[in-house]
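Note that this complex is displayed minus one protein chain, with the remaining chains in position.
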Amino acid sequence: MSTGVTVRVIKVAIVGGTGYTGVELLRLLCGHPQVEIAAITSRTLAGTPVAELFPSLRGHSELVFSEPDVELLAKADLVFFATPHGVAQAQVPELIRRGVRVIDLSADFRLKDIPAWERWYGQLHAAPVLAAESVYGLPEVHRQEIAGAQLVACPGCYPTAIQLGWIPLLEADAIEPIGLIANAASGASGAGRQGKTELLFAENSDNFRAYAAGGHRHLPEIEQGLRNVQPQGSDPASLTFVPHLLPMVRGIHATLYARLKPGQTLESAQALFEERYRDEPFVDVMPPESHPQTRSVRGTNLCRISLHRPQDGDTLVVLSVIDNLAKGASAQALQNMNIMFGWDETLGLESPALLP
Amino acid sequence: MSTGVTVRVIKVAIVGGTGYTGVELLRLLCGHPQVEIAAITSRTLAGTPVAELFPSLRGHSELVFSEPDVELLAKADLVFFATPHGVAQAQVPELIRRGVRVIDLSADFRLKDIPAWERWYGQLHAAPVLAAESVYGLPEVHRQEIAGAQLVACPGCYPTAIQLGWIPLLEADAIEPIGLIANAASGASGAGRQGKTELLFAENSDNFRAYAAGGHRHLPEIEQGLRNVQPQGSDPASLTFVPHLLPMVRGIHATLYARLKPGQTLESAQALFEERYRDEPFVDVMPPESHPQTRSVRGTNLCRISLHRPQDGDTLVVLSVIDNLAKGASAQALQNMNIMFGWDETLGLESPALLP
Amino acid sequence: MSTGVTVRVIKVAIVGGTGYTGVELLRLLCGHPQVEIAAITSRTLAGTPVAELFPSLRGHSELVFSEPDVELLAKADLVFFATPHGVAQAQVPELIRRGVRVIDLSADFRLKDIPAWERWYGQLHAAPVLAAESVYGLPEVHRQEIAGAQLVACPGCYPTAIQLGWIPLLEADAIEPIGLIANAASGASGAGRQGKTELLFAENSDNFRAYAAGGHRHLPEIEQGLRNVQPQGSDPASLTFVPHLLPMVRGIHATLYARLKPGQTLESAQALFEERYRDEPFVDVMPPESHPQTRSVRGTNLCRISLHRPQDGDTLVVLSVIDNLAKGASAQALQNMNIMFGWDETLGLESPALLP
Partner (left out) sequence: MSTGVTVRVIKVAIVGGTGYTGVELLRLLCGHPQVEIAAITSRTLAGTPVAELFPSLRGHSELVFSEPDVELLAKADLVFFATPHGVAQAQVPELIRRGVRVIDLSADFRLKDIPAWERWYGQLHAAPVLAAESVYGLPEVHRQEIAGAQLVACPGCYPTAIQLGWIPLLEADAIEPIGLIANAASGASGAGRQGKTELLFAENSDNFRAYAAGGHRHLPEIEQGLRNVQPQGSDPASLTFVPHLLPMVRGIHATLYARLKPGQTLESAQALFEERYRDEPFVDVMPPESHPQTRSVRGTNLCRISLHRPQDGDTLVVLSVIDNLAKGASAQALQNMNIMFGWDETLGLESPALLP
């Protein structure tokens, strides 16, 4: 971990650090050797020490939440937005003008199709031009553009797990792109830190349910990402996506169903994954017929994947797990930062999962 | 609950009452007005009071586990088998010969295809003729045969949730029977009460994983049940079934994906379900686009079902929830008993779910 | 359960049925043969079917929340208040004037010391005279007064578990009444159904903490109850009480520490408990050195108690468990109702705990 070389330390700021992606960013940045956290903002908690809100940070951070202030943010080399959708698109344009680099963890800049964004989120988009220029921060697909990007749109949690589980197959035209089914489940931290009855412990413990089965906002992001890697001339990928809420804190598990194209086998599919992700530091292709567990990636930037072909039929089942707050949000943001600033991509992201 | 009429009280016995289906049977039978529990057997715990093993039963039962003994069992009007597979097929034939009625909660008599049973369970079947004569105890399909049956094979937990979620559609030929996908998840009690590291609290809390993705023993039972209700001449139903282990105690949630046949809509499908289950006391067809929760059926014999048609496409999503120990095992066994002895089908099964 | 005798069915109403004690009351009343629920009120949810708020009640109740209205409530034979403190004391006096009987599950009428109430709850008490006349609804102590009471103040959850664990000892002057220590822990349902960040699943899962260690509102209620049973001339009981929040839904576990008076032993203490609770249908004195589990009383009106004397020293440890929503609230309310109306005290409260 010691390079012996003096490395430039950058100043970063976090907008909206009172949610779970905020505290996860802080946890990870505390252990990153090239970063100084210059400011963290919160309209409602300005003046409150971060360690008072998040007792895990007592002794690790002297930061105090401050009012959002563009002058303050503009002094940073990099600003993370960990805000609800709608906030970043209002504030990012000014920062971009001033030359600040931005990683947005919200949904504001993920979709290139602005009318679709406006339909799914029920409001006009405030910065459509920036959305067009932003880079989608899935390093396994866009590493080169990320390196030079000023604005990175960090992928959603479900979209990360699901895209990584199908990309090798779609790139190689090995599965039918029509009729894909993504059945996924998330820990409760994915629903945020707001006080809502439906998120109470007493409502979710010993309970399991689907939600948004008729259509979830992550659907267009997933389809955009899948179509983006298909060979020219392919039928555009389309899928049914049903998310579920798990009685646990962290983790996403995606169970992906696709029909193999003629000639494809479990072995050929496995080979595609191993080849595609050979050099990826954060994608672990497990032996065929493994069953990845969400806890095996808890707190890490890893995505673990395994393949099954039940009854040697024409359905290929891909199991893909991530930590929704880590590879699904804040750790992936750090991975993007490492790429943007030319550092080792794994810097600050080396720790194994906490298990048990 | 009082009828004012003297009703015959029957004597029942339970073989293998040390597991979770055993204690659930005892809990439910304690509240059943027409039943006297004459004996409960356990080879390993003979001599131990039931209330010592299951502290919830202190004050509710004076029963003591006894050695399995055919003479003892033969005195009962009805014997429940709550044993691992392989036990019932060895012991049931003698009881049948003596005129005792039997409800087997294990997998021994569920499959009519004996070679399939032998393949999936890796052993020879000891009573293939009885298996052929037994009645599959899914009351929503076999109520009449159950009434007159001497041997009822109580359905598995996953098969119950999944069959009830597709039967109205397959009977009406409203979905493509090929390429069905059943993604299901179960609470940990479904894996039994044996001390195994993989079932420890510390291994399963805050964790989620698929298992047996390549093929689960419940698959042939589900396919048999689905094919059984299809109209003559249909392509036989075939499915991919992936079970998952939830960090909770009770509950099964099945998320079922099927392609609608031309002309079918969410409304027509909803109508099929409402019509089909109109008089079923234990199937609750919820309004379209609902999301049933497993806790809403905790401890009850209910199956709650809802339908979705994402993006108005050709995929129909059925959500189906049960309590794996109740409608998925012991409460369904009581429902079968009520039918077999001509009582009100809901007797002893009226309590609402424990929520929260 | 059948008496063969026609029993008068009473009409009951519930004020404030949207919380967890409300839904638990509904669950239990649904199974009570002598009760018709005439009305359930909620200011915020008037017009909403109860079964929409609580999916467990679909098919069990056609009730719709109505506006609180004294004319409506006055038609009932009995009104339950399942409201935050402050509500019952404002509304109960008018109902009492009209001859309606009331069981209040809130803290409004538990304390006889009105200045103490006003200090702990930070507001003036609106009905001090009624508070003086009300009967404290702990049947194990006040059964006779409850039978004739018009207004019963149902005990708090912690106070129920703790009082039952010390009453036999204090009545017999077998322990030092000074320096008692009550260390107790509650499931999250005890904190209510309001959407607060601190009660979220993601905040409480895999977490444990004390709260209100400096002083909890249940303290004066507990001390009042303990002093009430002491022999004349005793030093009034005084205790330290530290509550904790458990990562589970239901259950209270009290671990009680007291110093034995000279001459007392584990055996003599055990004999006191067995004698004192011999005829109590809902107190289970377990064998000495047992460890009662909260799940063994889940959903029931039981209190299970065991005694320990570590290292044969002078400290007697009493372990006492209840279900906070059942014996700690709604089931105890039903027990009080049964006594008030002259029915079998166990009516509607016979089911064993749901385990696992």
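We just call them A, B and C in the order they show up, numbering each chain from 1.
We take it that contacts are C-beta pairs under 8 Å (C-beta built on N, C-alpha and C of every residue); 3 or more make two chains touch, one makes a residue touch a chain.
Bear in mind the structure is a predicted one, so any value in this text is a computation, not a measurement.
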Answer key for A:Ser134, A:Thr240, A:Thr255 or A:Ser296 versus the chain not shown reads A:Ser296
Contacting the left-out chain: of C:Ile14, C:Leu302, C:Leu319 or C:Met337, that is C:Leu319
The one of C:Asp206, C:Asp235 or C:Glu275 in touch with the missing chain is C:Asp206
Touching the hidden chain, out of B:Arg143, B:Arg193 or B:Lys261, is B:Arg193
Omitted-chain footprint on subunit A covers residues 1-4, 20, 23, 26-27, 30-31, 33, 54-60, 189, 205-206, 249-250, 284, 286, 292-293, 295-299, 302, 304, 325, 350-356
Interface residues of subunit B toward the undisplayed chain are 20, 187-189, 191, 193-206, 247-249
Residues of subunit C touching the missing chain are 179, 181, 183, 185, 187, 202-203, 205-211, 213-215, 219, 238, 240-242, 244, 246-251, 253, 255, 257, 259, 289, 291-295, 298, 308-311, 313, 315, 317, 319, 321, 356
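The criterion applied here is as follows: only the chains that are shown with their structure count from here on.
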Here the gap between subunit B and subunit C, centre to centre from mean Cα coordinates and rounded to Å, is 36
When centres are defined as mean Cα positions, the distance from subunit A to subunit B in whole Å is 39
In subunit B, the residues touching two or more other chains are 205-206, 249-250, 292-293, 295, 298, 356
